[in-house]
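This report refers to the structure that appears directly beneath it.
Excluded from the complex is one protein chain; the other protein chains are retained at their positions.
Per-chain numbering from 1; labels A, B, C, D and E assigned in written order.
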Amino acid sequence: MFGEMKVFSGGSHPQLAADIAAHIGMPLGKIKITRFSNENIKVKVEENVREADVFVIQTSCSPVSDYLLELLILIDALKFASAARITAVLPYFPYARSDKKDEARISITARLVADLLETAGADRVLAMTLHAPQILGFFRKPADQLFATPILAEYFKRTDLGNSVVVATDAGAAKFAGHFAKRLKTPMAIIDKRRFDDSEQAQSVALIGDVDGKDAIIYDDEIATGGSIKEAANILRKFGARTIRVGVTHPVFSGPAVDRLREAELDELVVTDSIPIPKAKAQALPTLVVLSTAGMLGDAILRIHGGRSISEMMD
Amino acid sequence: MFGEMKVFSGGSHPQLAADIAAHIGMPLGKIKITRFSNENIKVKVEENVREADVFVIQTSCSPVSDYLLELLILIDALKFASAARITAVLPYFPYARSDKKDEARISITARLVADLLETAGADRVLAMTLHAPQILGFFRKPADQLFATPILAEYFKRTDLGNSVVVATDAGAAKFAGHFAKRLKTPMAIIDKRRFDDSEQAQSVALIGDVDGKDAIIYDDEIATGGSIKEAANILRKFGARTIRVGVTHPVFSGPAVDRLREAELDELVVTDSIPIPKAKAQALPTLVVLSTAGMLGDAILRIHGGRSISEMMD
Amino acid sequence: MFGEMKVFSGGSHPQLAADIAAHIGMPLGKIKITRFSNENIKVKVEENVREADVFVIQTSCSPVSDYLLELLILIDALKFASAARITAVLPYFPYARSDKKDEARISITARLVADLLETAGADRVLAMTLHAPQILGFFRKPADQLFATPILAEYFKRTDLGNSVVVATDAGAAKFAGHFAKRLKTPMAIIDKRRFDDSEQAQSVALIGDVDGKDAIIYDDEIATGGSIKEAANILRKFGARTIRVGVTHPVFSGPAVDRLREAELDELVVTDSIPIPKAKAQALPTLVVLSTAGMLGDAILRIHGGRSISEMMD
Amino acid sequence: MFGEMKVFSGGSHPQLAADIAAHIGMPLGKIKITRFSNENIKVKVEENVREADVFVIQTSCSPVSDYLLELLILIDALKFASAARITAVLPYFPYARSDKKDEARISITARLVADLLETAGADRVLAMTLHAPQILGFFRKPADQLFATPILAEYFKRTDLGNSVVVATDAGAAKFAGHFAKRLKTPMAIIDKRRFDDSEQAQSVALIGDVDGKDAIIYDDEIATGGSIKEAANILRKFGARTIRVGVTHPVFSGPAVDRLREAELDELVVTDSIPIPKAKAQALPTLVVLSTAGMLGDAILRIHGGRSISEMMD
Amino acid sequence: MFGEMKVFSGGSHPQLAADIAAHIGMPLGKIKITRFSNENIKVKVEENVREADVFVIQTSCSPVSDYLLELLILIDALKFASAARITAVLPYFPYARSDKKDEARISITARLVADLLETAGADRVLAMTLHAPQILGFFRKPADQLFATPILAEYFKRTDLGNSVVVATDAGAAKFAGHFAKRLKTPMAIIDKRRFDDSEQAQSVALIGDVDGKDAIIYDDEIATGGSIKEAANILRKFGARTIRVGVTHPVFSGPAVDRLREAELDELVVTDSIPIPKAKAQALPTLVVLSTAGMLGDAILRIHGGRSISEMMD
Partner (left out) sequence: MFGEMKVFSGGSHPQLAADIAAHIGMPLGKIKITRFSNENIKVKVEENVREADVFVIQTSCSPVSDYLLELLILIDALKFASAARITAVLPYFPYARSDKKDEARISITARLVADLLETAGADRVLAMTLHAPQILGFFRKPADQLFATPILAEYFKRTDLGNSVVVATDAGAAKFAGHFAKRLKTPMAIIDKRRFDDSEQAQSVALIGDVDGKDAIIYDDEIATGGSIKEAANILRKFGARTIRVGVTHPVFSGPAVDRLREAELDELVVTDSIPIPKAKAQALPTLVVLSTAGMLGDAILRIHGGRSISEMMD
């Protein structure tokens, strides 16, 4: 179908790219990315990519704008270097939470990102655990979504889950937490912070389901500033949870996240490597466990290149 | 900006179109739609639309495919008749529930509909109460969404809501029901049908919140076959609700809906006129109340034509 | 060039699809098409099509709008399931007669259909006996047109044509009838119903050419309501034709067609299977002969997949 | 809607452009077209066109390729000079006869021309008497077609048509000739050169209808090399026509046309000024009458600018 | 043509935006730009822009990627808020020097930026002193280029130029320096650093023209790291220049620029305010003069809104 497979990496997550390359069993494509003193980014592809089936790995992490621009420039360079097909592999999709117009005159930036990727020359996209499934509809080109859920589930299943309960931090997260609970064969609970009337008093917090004396596993798609997790841990502790663990796909860990997560005193904080965690942050979180997605991403790349189904990959 | 405003209607909902025209205070544009014996649809616009600011009203109702095709053909005719701008006014958006790829190799048909509308020549879209807010991101042209919630709220507020509770039929509907509860200044409850373990036994049903002795108002965006409503009514009755009313925007009423809704013995079934309800169906539902959206839609059309903000229209 | 060839069929004409698959010697692709009670159509492609060279068979027949929408949804599902190339195989092209703007402010709907197909994701089209050759110019992607004429000619040539004459039902059909006459090596005649002056008296009918004592073969591209054929048969009989046969590609047979065709008392009514004929209609037409196009369509599919010329297929 | 109206002319037909400008009552826009010694064309628009509603007049005549390129370059210059709308006014559409794929692997060049015009920046097209009505479907932007028939009819009606007959030079031209006959309230005849069998003998020529002792008016859309007209005149003379006149919209007059038309000894050769006729050619044709289309084209331009219907212009 | 004019500013250069607004005599549009702790940018347009003629001012400066993304998001928000026309006003165009492919497999990023702007929704662009005039050809929408040269010339003309000479820092800059010399009515000189043979010895430096005892004015489009200016100053001093002044449009001042410029000991360093200069940098350059472009940019905005020619603005 296409020529040789080649995998390139932007500068956002060298470790994940290296792990994927190792899993696939081929070296990363040669590329040179320069940031000039005027902050302009220059990408030079240093090997022939004519008619190649090219995969470009870039996650969204700090500095977010730089890595997004770098990705667009890299795709542009590959396109005009005559790559046959360019697949953007985006473990954490940029601006995934900006997926709707819940205020007047704002941008649905996840849709804009989809447009920018197509304009730069991306022929397809491979994303992982999108915030909303509708985001796939923002693309006019085929896009695949992988889910990190099985990797997280696999990890938790190694311990005895007989006394466990999966917890959603709010009603909006209930749907995905339900899928996870089913996968772990545990009951679930929901923290409900919705105000039941319009009075000025503080919001009432309900805990739907039973956590007393149980091992709680909070499940969500991402941790940004850690506020919800910290609050949830406090509530669960108040309601008698024996242990509190967290399973989350994307460790954004922005702003006060590390402090809050430390204060949450979690028994275990399990995330994937979809976003690189700086060493200092990782060391400040003693119960942090980072699960590798390189195998799953690498397999998906091989399947896309080989024209094999990805849905078969997922149970 | 644009020339004269003109409002045309497809054949799906003549009453709503007439009501909108009456509200605006101008007659509907002259148009002739023919269905030949070979089922081909012919649309002839019977007045000059050059440089006009044209609005086309068409809702999605039975026969769904015919009315969608008719809309596309009408837009095409208007475009090549040199209309300056064509706004598709879609009280009930076609295929709104087909908004994600939750199985392999299916179509996100709401996105396809957005594409087809743009291809036919729609310059913008005016929709009402979309199933998911992300659907606006499927368009590459400006699109506005109106919400029928204020109209429904206004109606319910006419009665004493002191003893009322808003009920969501499942966790997925909780978010929107919460907004409605806040608007009515009532507490809310959620019916939770999720299975808490993977055993073969029937799903356990939980009712989160308190309905005992209360006046329940089930809130949702649409009623299709009426299954969820009937089931919810049974549960609410079991949990002691005093009265059961339903507030829903889109009365799809497909398949066994009318029978189920009758069996649900609702104290009141309040819907909007976003979809026409055949006389026979309406007569079979003695507690049915249909609220008019013509004023809201008409105002929005006038605002779009006049370049005034729609967000100001909503509180 | 492309991966494996796969042939899918919409729901319009299962028999023709099965015949084509049998001719090609491979099973039809697995697909599940559901019509919900709200009339929404769901298409699920049930086998991997990544990088496949996909052909989708769908003819235009009743219910016309449903089958057109179903085709668009099916193509959309295949595109986002990463098919390498999608060829829409359209034995009878939807809205083929709506190919010009002979009134103000109408749609050239055949062009709109071409646009919709491209928007949904069709990479090419394979049509058969289009009403006007200019329709190929409505596409921005390569399109092929097959002609059923050789199949019809082959059939008529099995009988002695020594005393035959090919008849066009009006001047507009004269060009194509001439080609057919040449192929059968017979003379031709034209029925001319044009009014020679503008008076109010009924149209004068002329028969150009000689049919007295001859075996007439009326030739046209489609039969819709059968009016022209019935009228032509009456005229030919009046002018002394010995037998009257009809050769037509597309048996639309809409509205009063079957009654009229029976009343026309044709010695033979020869059509192709480009459109399915319901059993009841077929049984009501005792002299009906339906010729298979499955071999021709199957060969064309194989040639397109193999990159071989289609023009060589036709003599 | 749009700003000031401005009318520019390419170099193909200065007289017609001047006549249109005179009819409209405004001077042509200032423009400078240079052909360098390397044959490159440079167009400089010499007045401000920002936000203007611009009309560009260019017909297709010798040198055909130069005038087509010049038109594209002129449109490009106007677009990037910020014209609000550009309407290409094409009295004789380039490559109008290349409207179908009647051989394998040829170009439908009329469709390519439509694409090139849209790419250069034409927002709409105003054409006159296209060879096939389907050509309007080649555009993705609104296009209008004017017909010169009423102008020709008006001219012939000035003489007594009591003994006249309209003649089509072949079956393909019968449809349009029929419309013309109706307009003149005369009978019609058709010259039929189709071979009635496949033998080697020369084609048999039939004259359908009666011309003996009558005043024949041959009607067609264009005269290219004059072959058909000369042949038709001979046949009509053989069948006893008293006088032979010709009414044709587009005087292409290419190759041997002038010689043949002289040899045809026509009583009158009536054409429009859609294409300029070099003085030498005009002088060689003593019975030539050229009718002005400037009034009709000018009115259409005024109507398009003013957003008034063009269909009302035609009876 | 368009509705009300509105001018918005991104966050890159508040002073220039304020100056332009003051010159135009209207306040800047209300807008709220938020940078979340996860570095995502949110733009909320806080006033109605429906049908407005919107201008968005954003220059390219540090942080370059953030301001480019912010611009794209702002344009997207305005587009979907139904602005009638969006003009991106870019005093210093992002990636303007990345305008060619002088190495294999690099990106022509200035072209990519043009594409991204169009994708986000920019209807036109207003740039100032582009590095190469061909960059205007990267756009598919109308784009205007202003030149700061007259502003710089005006400033230098205030002093006696009788003994002055304009200097180009290399052959590539000679063309533009020549235009400037002509405007100032001075002779010019060129520094030629090209190597005259391929030997390993250091490049030979030639000074073409005469600077001995003269007042040199080095002219260029931008100063990035200041290397060329410092080197040029040294050479000019060596060749006997009496005073050394610099006139440059874009003060990028990146990396070691300020140190080098100080070391160059310029008698005057004249730049425009196309890029904001941080206070610390400005204070470190005692001979720095910053000329305002707000009047020119404001006039151009008024002219574009009013449909008046911009070329008339320049002499």
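The criterion applied here is as follows: a residue touches a chain if its C-beta (ideal position, glycine included) is under 8 Å from a C-beta of that chain, and two chains touch if they have at least 3 such contacts.
No experiment lies behind these values; they were computed from the predicted model shown.
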Query - Displayed chains contacting the withheld chain - result: A, C, D, E
Query - Option from E:Ile31, E:Ile190, E:Ile223 or E:Ile277 whose C-beta touches the chain left out - result: E:Ile190
Query raised in the report: Just one of D:Leu28, D:Val56 or D:Ala120 touches the chain that is missing; which is it?
Result: D:Ala120
Query raised in the report: For chain E, which residues reach the chain that was dropped from this view?
Result: 99-102, 104-105, 108, 110-111, 115, 132-138, 140, 145, 171-172, 174-175, 178, 181-182, 185-188, 190, 192, 194-198, 206, 208, 309-311
Query raised in the report: Which residue numbers on chain C touch the omitted chain?
Result: 1, 124, 142-143, 304, 307-309, 312
**Report entry** Where the unshown chain meets chain A, residue by residue
**Finding:** 2-3, 48, 50-52, 79-82, 84
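Keep in mind that, in the parts below, only the chains that are shown with their structure count from here on.
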Report summary line: Note: chains that touch chain B and chain D both are C, E
Report summary line: The chain whose C-alpha centroid lies farthest from that of chain C is chain E
**Report entry** Interchain centroid distance [CA atoms averaged], chain D/chain E, Å
**Finding:** 51
Query raised in the report: Between chain A and chain B, what is the gap in Å from one C-alpha centre to the other?
Result: 34
Report task. Provide the list of chain E residues touching at least two other chains, using ranges where the numbers run on. Result -> 80-81
Query raised in the report: How would one label the connectivity among the chains shown: line, ring, star, complete, or other?
Result: other
Query raised in the report: Using the touch rule from the top of the page, what pairs of chains touch, sorted by label?
Result: A-B, A-C, A-E, B-C, B-D, B-E, C-D, D-E
